[in-house]
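Dumping the structure here so I can ask a few things about it.
Missing here is one protein chain; the remaining ones are kept as they sit in the complex.
Read from first to last, the chains carry the letters A and B; within each, the first residue is number 1.
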Amino acid sequence: MSTTTTTPTIAPDVVETEAPAKQWSGQNVPRKEDKRLVQGQGVFVDDVKRHGMGFVHFVRSPFAHAHITSIDVSKAEEIGGVYGTLTGEEVASLTDPFFQLSTPPGAHLEDYALALGKVRFVGEPVVAVVAETRELARDASELVEVEYEPLDPISDARRAQDGQAPILHEAAGSNVMWEGVYEWGDLDAAFAEADRIVKIKELHFHRFNSTPLECDGALVEYNRGTAQWTIHTNNQFPGFAAIMMGPAMRCGLDKLRFVTQDIGGGFGNKITSHPQLVVCCLLARKLRRPIQWTEWRTDFHLSMSHGNERWFHDTEVAVKADGTLLGFRTKALDDAGAWLRYEPLGGVIWAQVTPGMYRWRHIRLDFTQVATNKAPVSPNRGYSRMQHLWFTERVIDIVAHELDLDPVEVRKRNYIRADEMPYETPNGCVYDSGDYAKMLDVALDLIGWSGIDERRRDAEARGKLLGVGIGSTLDSGTNNFGQSRMINPELQFSGNNEVATVKLDIFGEIVVTLGTTPQGQGHETTAAQVVADILSCSVDDVHVRAGHDSYWNSHAGFSGTYASQFAVTGLGAVKGATDLLAGEIKKLGSVILGAPEEALELAEGTVRIKGTPEAALPFMACGAIINANNAGLPEDLGVTLNCRYVYRPQFEVPDVERKFGNLTLTYAAQVHAAVVEIDPETGAYDVVDYVAVDDCGKRINPQIVEGQVMGATAQALGAATHEQFVYDEDGNLLTPNFYDYHVPHALDMPPLQTGYIESASPFTPLGTKGMGEGGGAGIHAVCAAIQDALRSRGGAIVWDSCNPYHRVWEMLEHPERTRELVEVVER
Amino acid sequence: MEPTAATVSPARQITVTINGTTYEREVEARKLLIHFIRDDLDLTGSHIGCDTGNCGACSVIVDGTLLKSCMLLAVQADGASIETVEGIADDDELTKLQQSFSDRHALQCGYCTPGMLMSATALLRANPQPTEEEIRKALQGNICRCTGYWNIFEAVKDAADGAGA
Partner (left out) sequence: MLLREVGYARPSSLDEALSLLAATDGARALAGGQTLVNVMKARAASPDALIDLNGLGELKGIDLAADGTLRIGAMATYTEIAESAEARARPILGEVCATIADVQVRNRGTIGGNVCSNDPTNHLPPLLAAVGAQMTIAGAGGERTVPADDFFLGVYMTAVGPDELLTSITVPPGKSDGFASVTLGADGTCIVSAAASIDGGVRVALGCVDAVPVVLQPESADEQAVRAAVREARLDPPSDVHASSEYRAHLAGVLAVRAANDASHRARS
């Protein structure tokens, strides 16, 4: 592999607001988080210890589908040093089932924190054993006797609705967990106007996730006097966890205190640990000691937060001869796994990006989500939008392929244009800003598009098939949770929010608390940059508390770090709180300095009279006066120097009937280009060159933004090539650890160039857009590149999002099998 | 009877020096070195990211050799001198390598970072001016899910020009 360079090669296309003398925003301010992390002094959840804590080990189901006929924990409990156990029966007596988001039949699921009566996936927790040491808990778990009566499992979502398919949830009576039809525009007219109809029988987006290096975990303490739990954990969405856990545990949400500090990656996969957290809470109360839970890698792969696996069947695309896309219809079949944990929200979240980046107006998507005997699906980086955007990109490339058009030209012809922004999509979402064609040009330039043919010939001389592919994608951020009502009109959620507090302490310390739960996104640093800009002080004077504690600022309903939104919601809350604080400082300054507020400015860590810098009140003095020396201040001063702000984006409740409305506030975008070289004798291939161009509006810390783009790229490359959760017919997971589930390592990385443009969002306090998830552009690009490479060898269609070597070989050997998936009808 | 080297016993007394401090502890033979370091000695800088020896988050230097401490038993470290991330720097100051990681944004969540630093430290001791290919090869046993590795390569290159590895 040759050298990597990361060079922003295009001047930022910035929408200027104001440009004061020195701005922290826009600078690569070194991260505050780094020192403790490079010293090995970070505090991750497994680092948290308590005297007398009991270590919990979960006994997990070896069967994909079975009745539990008996559970006997007596032998385990007899072992010295074993503190106790918990079974599903106990859980059912102490808690109510978790709230279900779905309508019937999914609404009828009875989901408890441990399996009750039945197991529905290999690895499902059945019994919890707590002991003095980790090893002892593990040993004792082998003495727990669980008798099972195996049932036929179902592991292929396409069979879940067959007459003879085993039913996972008797209470639901069906494996269909949710279904809905989305239709906008006039499909009949579009298909009548089309010159060609491109039919694609089947496309498959595979099951994988982001496998954060740190797995889930918790250290839970119970206060017997106040009946309150302190949950040290790395759950990345405490707002959601609290809403799920409180009602189940029959306690008020204030009894659940979530504390996080350093989290070793989340990527969405640490949102649905609430069942295990409930187990820990119940055990902490039952056994009267702190409970420590470490999830091991295999546990995580078997049971936690697999990404949506989605089939797209019977796709039909209406297109003009020149490549203008008019519309499409498709049937999306989503595999939710054994339980709905956050699902079926994936059934609507894709609609944030219904048309992808393209201008077609006539769209129908029939969405069916089914249960199978596999791990429950929960958010994974790019959640539900990535699957849909992959689908739109496959459509673009397949249509181009079949009509013998250049995929670049088809994109340019159909991309939503910069002058159409803000752009309302067929279902009422508003893309705030962007210039996709410009990004594509940057990507083409960086990848050396004009020299591709020569590269192709050079590769051929070395016996390789070269292919180049484009992958474009959107990263929609800041959800309107009202979209959940399109899943279930009864749900009482809408809008979004995030909280922050900023205070000036007695000795002038500026202290910020966030509602978020960062897992490496650098919130402590970017928040400090925003605060320092508003207060005109140094970032070094701003202390942002690490992590999340629901007792600091009483989280808003949606507090957490997920769904590409911190730069909007988190920083919006920080800005709001700091604006309030700045106002209060000026108000106090006005009283002390004897000048009207308009005559004052904040500068160099003081409030002072403009033009008379000696007439200044340092922040330290402000803090001292309000906190400890406040006699003589006016009665109605109303200054506390402790400001709390909840940022609330402007949303309406969507029209549930028409499934219409704005579902996300911002739309970051990425355009990637990949070059692959395939060994035609083996199907093995390398990604030999790669470009990622992004646009997330105003960049508060460019280095942090680039880091997110690179990380998303690397994960997408892994998913595109090798990462899959593969099940056999009996429901056994064949990739339960890093030995078989191959993630990219250092030698796997292609050379990378990056570029960017900045299209500020008109809708956000700072012009920023949430970013971080990325949208899986690497998967789209690699699929496109492989299909391009195979053009000269039978023109196979890439129909699956994961293309390990064996699949490429199959496409080389039998291109006709994939070609059978596509048909072009002339009108 | 005290277990000698040549008797089979389920536990034994071990003496281990870590970052210059010597510890004497009784440990079960089955205890992994990484658990001994983290749980018994409260040196939580070394991390666990997998259960098959693939991820490298547990990497430490044992008697000058870079190893994954999840595939060693604590009893095997009897008499050994071990370096972990907590001992990379002499005091609270950062080494050039640690500073380079921060400057180049070669860490995001920080979970793989201690292992990366140990592997990079071992590399730079043996090879003070590595090529990028050599850096990749040296870090092949350390998985990162956040950064994509590119910034990590740059950070190691930066550190290679100076002392303090």
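Heads up, the rule we're going with is that a residue touches a chain if its C-beta (ideal position, glycine included) is under 8 Å from a C-beta of that chain, and two chains touch if they have at least 3 such contacts.
Computed from a predicted structure; not experimentally measured.
Only one residue from A:F191, A:F267, A:W296 or A:Y436 touches the chain missing from this view: A:W296.
Here the missing chain is touched by one residue of A:D47, A:E124 or A:D139, and it is A:D139.
Counting the whole complex, the residues of chain A in touch with the unshown chain are 134-135, 138-139, 296-298, 681-684, 722, 724, 726, 734-735, 739-740, 742, 744-745, 747-748, 804-806, 809-810.
Chain B meets the missing chain through residues 5-10, 12, 28-32, 48, 51-53, 56, 59, 65-68, 70-73, 75-76, 78, 119, 122, 137-138, 140-142.
We adopt the following convention: only the chains that are shown with their structure count from here on.
The part of chain B that touches chain A in the complex is made up of residues 28, 30-31, 35, 38-39, 42-52, 54-55, 57, 84-86, 88-89, 92, 94, 98, 101-103, 105, 107-114, 117, 132-133, 135-137, 139-154. Those residues of chain A lying in contact with chain B across their complex are 1, 3-4, 6, 28, 30-31, 33-44, 46-47, 49, 134-135, 210-215, 262-265, 267, 294, 296-298, 519-522, 703-704, 706-707, 710-711, 713-715, 737-739, 743-747, 749, 752.
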